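Removed: one protein chain of the complex. Kept in place: all other protein chains.
After this line comes chain A, so read on.
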Amino acid sequence: MLPPCRSKKDVRTMDDRKIQIFLDSLLPLFKAGVAFTIPLALVSFALGLVLAIITALARLSSWRIPKLIARFYVWVIRGTPLLVQLFIIFYGLPAAGIVLDPFIAAVIGFTLSVGAYSSEIVRAAILSIHKGQWEAAFSVGMSRGQALRRVILPQAARVSVPPLSNSFISLVKDTSLAASITYVEIFRKAQQITATTYEPLLLYCEAALFYLLFCSVLSALQNVLEKRLDRYSAS
């Protein structure tokens, strides 16, 4: 006997079911984004930026030991996969008696990553400022620290907005790796919903849409920031 032909009505109910799942998932995914993905990205980026500036200054300093430590740190972090680093922190450290909350473990992992990659951006930006600016600052009596804080870093910040925005957008997407250490952000939420609805294509596409939405907002913010900082540059 042939299987019964699916009626038009059956197809309709299948579509309805998918639409219903899609709509029902919007709010949980959005909440996961706002309450978990974005805080993780923001905290990691803020801490990572501080670490990046310290690392860049250490590499530019004339002191040997800080310089070596900074180079070693950048070498290790850039040369190993972020996912492996997260596993070491979250699943590996408990063996050494250090048990971390998923959020804390993720923040540590992403901060170290942002700090290493962005330190190169900050270093390049500082080096791109003309040496006449240092000399002008020195000529009015500023120390190195004062010159850096008042004259060099504000100008370096302007130069580094586009590449740092890139880093931040990458970071927002990389936070999906935190799903693998049980941190329930957008992607992990999508996995959970998939487990009960068996709609992987739908849910993962929906999760992707949320990343696209968040990253688009960030790109727009980058433009605003660049325009604001542009008032003093000739170009």
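Criterion: a residue touches a chain if its C-beta (ideal position, glycine included) is under 8 Å from a C-beta of that chain, and two chains touch if they have at least 3 such contacts; residues count from 1.
In this section, contacts and distances are computed from a predicted model.
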Fill in the blank from the handout: Of "Sarcosine oxidase subunit delta", "Peptide ABC transporter", "ATP-binding cassette domain-containing protein" or "Allophanate hydrolase", the UniProt protein name belonging to the chain not shown is "ATP-binding cassette domain-containing protein"
Practice task
Among A:L27, A:I65, A:A96 or A:V140, choose the residue that contacts the chain missing from this document, as touch is defined above.
Solution key: A:V140
Practice task
Looking beyond the chains shown, say which of A:S25, A:Q155, A:S176 or A:T194 touches the absent one.
Solution key: A:Q155
Handout entry: Absent-chain interface as seen on chain A, which is shown
Key = 130, 132-133, 135-143, 146, 150-151, 154-155, 158, 231-234
